[in-house]
Each structure stands twice: as C-alpha cells, then as structure tokens.
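With one protein chain removed, the remaining protein chains of the complex are shown where they sit.
Which chain is which? They are A, B and C, in the order written, and residues in each are numbered from 1.
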Amino acid sequence: MFKKILIANRGEIAIRIIRAAKELNIRTVAVYSEADRDSLHLQYADEAVCIGPASSQDSYLNIPQIISAALITGAEAIHPGYGFLAENPKFAEICESHGINFIGPASQTITMMGDKLEARRLMKHAGVPLIPGSIKPIESIKDALRIIEKIDYPVMIKACGGGGGKGIRIVWNKDELERALELAAAEANAAFKNPSLYIERYLHEPRHIEIQILADKHGNMVHLGERECSIQHRHQKLIEEAPSSALDDKLRTRMGEMALKAAKAVKYNNVGTVEFLLDKNKRFYFIEMNTRIQVEHPVTEFITGIDLVKEQIYLAAGEKLSFSKKDIDLSGHALECRINAVNPDNGFSPSCGKIQNLILPGGIGVRVDTHIYPNYTVPPNYDALIAKIITYGLNRNEAIARMNRALEECLIEGIKTTIPLHQKILNHEAFKKGNIHTHFLSCVVNV
Amino acid sequence: MFKKILIANRGEIAIRIIRAAKELNIRTVAVYSEADRDSLHLQYADEAVCIGPASSQDSYLNIPQIISAALITGAEAIHPGYGFLAENPKFAEICESHGINFIGPASQTITMMGDKLEARRLMKHAGVPLIPGSIKPIESIKDALRIIEKIDYPVMIKACGGGGGKGIRIVWNKDELERALELAAAEANAAFKNPSLYIERYLHEPRHIEIQILADKHGNMVHLGERECSIQHRHQKLIEEAPSSALDDKLRTRMGEMALKAAKAVKYNNVGTVEFLLDKNKRFYFIEMNTRIQVEHPVTEFITGIDLVKEQIYLAAGEKLSFSKKDIDLSGHALECRINAVNPDNGFSPSCGKIQNLILPGGIGVRVDTHIYPNYTVPPNYDALIAKIITYGLNRNEAIARMNRALEECLIEGIKTTIPLHQKILNHEAFKKGNIHTHFLSCVVNV
Amino acid sequence: MDLKRVKRLMTIMEKENLAELELEDEEFKVKITKPEFGVVAPLSVGHKYGIPAITTTSKKIPIKEFEKEKLTPNLRLVKLTSPMVGFFYHSQTPTSPPYVKVGDKITVSQMVGAVEVMGVINEIEAKVSGEIKKILVEDGHPVEYGQPLFLIEPEEE
Partner (left out) sequence: MDLKRVKRLMTIMEKENLAELELEDEEFKVKITKPEFGVVAPLSVGHKYGIPAITTTSKKIPIKEFEKEKLTPNLRLVKLTSPMVGFFYHSQTPTSPPYVKVGDKITVSQMVGAVEVMGVINEIEAKVSGEIKKILVEDGHPVEYGQPLFLIEPEEE
C-alpha cells in the first residue's frame, strides 16, 4: 500500500480523498493555488504545496508543477479527483513515466473513453446498445443529412472530445442543421481543442441511469448497481439518487451486466461509471464511460457501505477486489443535492464571496461533503460546487423527507445557493412520485 | 399520527427528536429555560415556550409548566428525551391523565423498572439471570452480612431508586461495610429521595452489554441486537459501539431472547433497553432496564438503518411494528464518542463558556448529533454532553479509523472537551483488539 | 425617545464592535444582537408560534415591540411578567368583572389577573403600587414564563 499520496485537486473532493487516505493511514500532500491559501484541504492534509497562481491553467491544470510537487514530497501516487486532470490521458501517462501511480485506469483506457465516438465504436463492437447515430465524425452537411435520414429529427449534435454536457446542441429540423453544426464545432474546439462532431437521435424525456463499476488489475470486476441522475440543469447534474425508481431487479441486472460488458471491452481497471439513457419503453443506450470517481459517488456509498475512494486507492495499488458480487448488499435509498454557489433567481450566475454564518445539517442519515467553513471566502476562479448534502433512508420517501429536513437546517449566509431550487424540486409532486427525466427542470419545474 | 408534539428536553436530544418529527411531518414545540434562549432547539422547532428560569428544577423538571406548555400549544404528545423527566412515572401518569400521549412506556412500567430491586424481583420471577445478591432492601448491617456471606467480597452497594451509575459503592471487605452503607444511603437519598439499598456481587472486569428492544401496543416485540458500553468513566458511558466484539451470533441470540423475556415480563411497549453485565466466562446478568431512548441509540441506528426516535413516535401513537425479526439486517460496525464539555486533565471539571471557532467533522460514515454552533455559549446549568460523534464502517477497524479521522477534524475552540481522551482510548492497543471492560479507563488507561 | 436611544446604542455597538448588548433600566429594556455575530437570529425556520400572544416574546429582537409601545420620554413603566406558563385571564370567571382595567390604580399584592395552569387558576398579584397603563395579553390567550402581562406606572415614593 502507498505510504503517501498527492491529491491533484481542490474543494470538497480533495477533502474526500484526504479522508479516505487518513483512514488508510496514508500520508497526504495537498496542492493549492494562490487563491486557495485559506482552503480547508490544506489544513486537513499532512503537507501542502503551492503550485501556482489562481488561474486553473497555471495551477490545478499545470501538469509539470503537479508532478514536480509529487516528486519533491516523495508521493508515490496521485489521486486526480474529478474535473481538472482526472480524465486527461497525458497526465496519467506522465505520472506513469515518472514512476508515480495514477489513481485511476490506464492512460490508454482514458484515451479510448475520452474520444466519445471511439467509445461508441468500441461499444458497438462489444454489443452494447447505442443511441442510433454516427460512428464516424461528421465530415460534411451531406454526411450529417445521410445519418439523420436514418434516425430522423430531432437529433443531438455532440462533440467527439466531449463529455460532461459541454458542446451539445439539439437540432429540431433541417433548417437549423447547418448553423448548429458550425456553432457546435466552434464550441467543441474551444472546450476540447477538437472540433469533431457526431450525431445521435434525440430521445424524448429519457432518464439518466449510470452503473458504478469496480475492477481490479487481476481481471475481477463487479458493479454496485445504478444511480439515477435525471435532475439536470443545462446538462449538469443537480440531484442524484440510488436506486432509481425506474428500475426493477431484472432491468438492474441487465443494465449491470451490460455495464460490465462495456468495461470489459476496454479492459477497465479501477473505479468507473458507465452512463446510459433509459427511454420510456425501458430501452437503454450507452452514452459514455467516465473513467474517474464521480461527484455523485456518495449515494452508492450510502446504499452499499463501500468506500469508493478507498477502493480506488486499493485497486491502484494493485490489490485484488476484496468482495465479489454476492457480498454486495444494496439496501435503502440515498439522495444527493449539489449545493452550488449560484443564484438560481438570476440565471444561475456565480455567487462568490464570504460565507458568514454557517450551520450545516447533521443527525441521522445525513452526510455532508464540503470544504466550506464559517468565514470562508468562495473564490470566483473555480467550480460553483460548495457542498454535497447526501441523505439516506430505508426507502425513497424517508430519504426525501430527510433531505427536506437537512436543507431546512442548512444555513449558509453571505452567498446565494441552489438550496431553494432543491426544495422546490423535492416538493414537486412528479419528483415525489419518481416521474423524472433529464428535461424535468426545464419542462416541469420551468427552470 | 400526531399532528404536534412537545419536546420536554434540551440540547442534542431535543434536536434529535425535532428532526424525527420533521421527517414525519409533525409540528414541534420546544420548551426552554431562560438560560437556553440562544439554544438551537428553539430555532429548529416550529414553536417555542419559555418554561422557567435556568435551574432545572424550575424548568426542565417542572412538570406543571411543561404540561401547561403542551396544553396552550395544543401538543398531543410529549417526548421526554433522556434524563430530566424521561423516567419519572409521575410525569408519564400526569400526561396520561391530561389526555397527552407520553412517548414512552406506560407509567406503571416505568415505576416497576425504576425501582431497581423491584426490577430484580420481577426478572428473577421471569427467569432472567441476575447478579447474585439481594432481592429485598437491606434492613440492617446483619441483613447485609447475611447476603454477603453467600456471595462473598467484593460487593456492590446500589440504590433501589437508582440507575445511571449514581449512588454505587464498591465494598472490598467487612471493615468498609458499615461506613459504605451509611454513605450510600445518604447519597441515594439525595439523588433519588429514597435511601433504600441493595447488594450485588462485584464482577471482575465485566463488559456492559445492552439489548435494544422495540415493542408495540399489540404484543409484537423485536430486539435490534446489542450495544457495548464498557468504556465508562465513573459509571458514565463514554464510548459505545455495536456490535460488541465479545458476542458471537449464538450469544447474541441468547441475550436477545433473554432481553425479550425481560421486556415481556413487564408487558413493555415502546422503545427500551435491557442492560446486562457479561463476565469473562460469557455468563451474563440482568442489571437494569431503561424505559427511554438512550444517549447511545445512534450506533444501533447506523447498523440497522432504523430510526429509533421515529419508531418511538409511531409506537406511542399505537401503530403496529412495521417490521419483524426477519426484516432486521445488522450490518457493519458503529462507534459513538460522547464529547463532553469537561477538562479531562483537571478531574473532568466542567468547562463551560463560549465556543469560538467550530468545525464539525463530516464526510463518509460520520454522523454528528449536536446543539452547538459557532459562538454558542455552553451554559453551566446542565449536562456536559455537547456533541455525539458517531462513525460507521464495514467492520470495527474501519469504524475506529473513521472515528480517529473525525476526531482529528473536529475543531472546538474556547472550551475543553473529552476529545483528547477519546483519541487516547481509540489508539490503545487493548481497545483496538476489543479487550475492554467497565474498568478499562481506570485500570488500563489510568484515567 | 426609545428609537433614538436604540440607535445610539447601536452606534456604541458598532464602535465597540460588540456582538450583543443588553440593557435594562426602569423605563427601558433592550437586547440587541448583531446578526453577523450571533448565529441564531437570522435562521429562517418558518414562522414561530401560531399563537399571537406569545409571538412577540419569542422573537429575538424586541426593538419593534418597544417601538409599538410609544412610550413618552419620562414615563417610568414597570413590567409585570407571567411567573408561569398557561392561559391568561383578565377576570376570575367568564362572567365576573375584570381584575383591573387600564387607568386603574393598584396597590402592592393586589390581584390583577390569573393564569390557568393545568386547569388550576393562579391569581397574579402586583409587585408595585401604581397605575395600570397597558394590558399586554388578551383575555384567554396563552402566555409563557417571563412574558410581560402589564405595564404599570409606579407610584412616586
């Protein structure tokens, strides 16, 4: 097992990883930008290295500085968290070439799954169902029209280099197509330095269901059931839960097996997530595989008792999976609300600044993952996620009641947050009944 | 189900009960003394009534004021929490006679179990094993000597009206007996207004094992396994855990069945706890039954997923138990550390005052039940318990590692607490191995 | 006078950077908590108390209550508070005349009202002699411990 790891991230996920390492008796090295001098992850880690100025490009995305920080502190492994360098195959490769263990899958796997079209081809080959559409980048309008002829409007244009909801455009008819392709290509180029696009059929009000995978380097692989992440705002997940109210045991087994098939096709190791869309006829389609820990991993932890970040570390160190399918007991229901420092009443504009009074929720069935503390100033430079509130209940109703209770207790003064929006969603009749889909916020709640 | 309940308590347990009620959509009435104007339980409740000055006698123990507070607010039931009026049969009776539902067992049951010697007689009759000793109050030294002749020194002198560790004296030889009886009688009289005493054999380094019972008003009864509370300081529990490392499934079944037998003997209903001592030969003996929710109930909640306070409310409202023995799944391991505002380096003297900086632990497997918040002033008038930190793990080692991590994260500035003592205990080799007993702190850790 | 004095106090608090200021004399009692210091005040927990009579005393910042009293500058009023929790009555029985009304002169130990606790009527006696200036709680409304019931202008001695 590692004696010391470096956490190449900030915020709540840096703290999450430090916690796992501490419980494993592994020393931790935090890295931070000049804007994060007052961050809690520095205080929780055993060591801390300033790696650059506030700008992400010059700090949390600066590969040489991070690798160098690992080398000067003698860290044997780097945990990338999510975002930043977590799905950057070059970073994983450089870690490997410098004898530093990258806590995640092999760099080749990240490369394969990072190219969303390449992933589609691999999955098609493996027999995993895809949303009808391209398996090659669009070369021309004609090319696009030929594909659309087979799948019909509306369609989604997506970036090959993409993921995380960026660079997606919906096209409702032929007239919009040309301009949509142009804009999407520009957006994709800006976001991923890759203007390549592909086309998929647009599904009407699908549900986002993803399967959590664990795989060791010895060929053992299990899944931990699904998470439903249908409550999204502009393709960004806002509320996640496990299990999904759309799945029965039979469908869960089928989707789980399909996810394992997908992961095996790329000889996956470490922790990962296979994402599917589920339509109203309970047909499901692969959309992408995330080769990292996900923001919403705590809901799976709550219903399994398994610490996924510890598992990442174990698996990266080459250990065998310590449990098999029969040991996994999914019980109860868990819900996560992402608390973002934005103003939902003002177009979700960022709401940075000093947090004055702060009381976080507690008590039975409530978990809070956060890096904020009283008098902490939320810097404007990074992601708006300031806390995750996760609740557990014996069933969905109890988890929802508990979340309502926790949100009511939560006092964050000085900045605006998504809490009022969460309360609105949780108390919506359709949500309570589990009638949700990825367009729920725009269509049903009118956000 | 009740529409509104009054919580006749303060501190963390008042908040615990308000949380359960909120999740059940029941309105809550807090009561408070003048010393508790800034208490968080007032803020979390829907309504709040000041019931008297700081002194407990004039506020939290003042039955007419509390009943009147329920009457003026229209509360249909009163939850007494623990301590204060929780095991006062007169209070339960007055509630009943005023048409207010007392959330706990019938007043007669409280009376029977409150008289510790009466409880011994009942249990003896029911066939529950007792520690050898009296079944009648000691009437004279001669009487005491006659009993001791059968059980031999050392012996424990206990108060008939007692419980909670008060009024207990150990007598090592005949010379100490007379004076010990005098002192114990005076102490018992002061604490319980009842000088009656009884004698039990003193067990060498026993373990404190208690069984959690749930019983409805329709004759259904289950147990939720054991809690071990052997880490005590001056007979006050400090660290509790579930399951106990001393029990195997067979012994767990036997002790569970014996606890049910004890509870059935008094036609118990609602939530309760049967306490046993377990000796080195795995023989166990009834010591007392607690007819209320216990401070350490969260460890059982963590390993069962069952909300015991909600169950109390359901059962008091006359509902049937919603689960039976086969539905109960004990999994994982939970640990609770009681954080008291005392100075362990100065004879555990109270350490009241203003809490300045405060960061509570969070993240996976950590639950915090507390009423403190930044800038809260701990008043000198009440119990020293300011927070309970509870951790869960797949096994005991993980729960301990997580507790160490949580205690390290916990920052409470301005007052002294038991945190350093907890850290010392958790890292003691004997504790880690589970080799604990009720004299662990004095004999092993030298506190 | 009252509002100005509160403002003056707030200026002092600002200067001295106080989190909380509590002041009581015969004509004036106020407690000011600055929200950025105390955490409790700004908690939004929905409305407290459905019962109007108690609402005012369970609020954190009683300034408004004093505003409403519109005390004249030199009035030295004494509050008589409830020593118990219950229903407050102006008269001994529903049909009997009230113990006192505004403008009445009262003497020490005179019964001025009653609080019903668990069905038992407890008469409230005046602690000072003087004139009843205001009855703060309506007949039959619930009161909590320490809740002001009367404002009394004490007799000059």
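Following the convention adopted for this analysis, contacts are C-beta pairs under 8 Å (C-beta built on N, C-alpha and C of every residue); 3 or more make two chains touch, one makes a residue touch a chain.
All of these numbers come straight from a predicted model, not from anything done at the bench.
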Just name the one of B:130, B:251 or B:411 that touches the chain not displayed here.
B:411
Consider the whole complex, including the chain that is not shown, and state which of A:72, A:145, A:186 or A:443 touches that chain.
A:72
Logged for chain A, residues touching the omitted partner chain are 34, 38, 40, 42-53, 59, 64-69, 71-73, 94, 98, 373-376
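Convention: only the chains that are shown with their structure count from here on.
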Could you grab the centroid distance between chain A and chain C? Build each centroid from C-alpha atoms only and quote it in angstrom.
56
Can you work out the whole-Å distance between the CA centroids of chain A and chain B?
42
Centroid distance [mean C-alpha coordinates] between chain C and chain B, Å
39
Two or more partner chains touched - positions in chain C:
39, 43, 45
Chain A residues touching 2+ other chains are 357, 359, 408
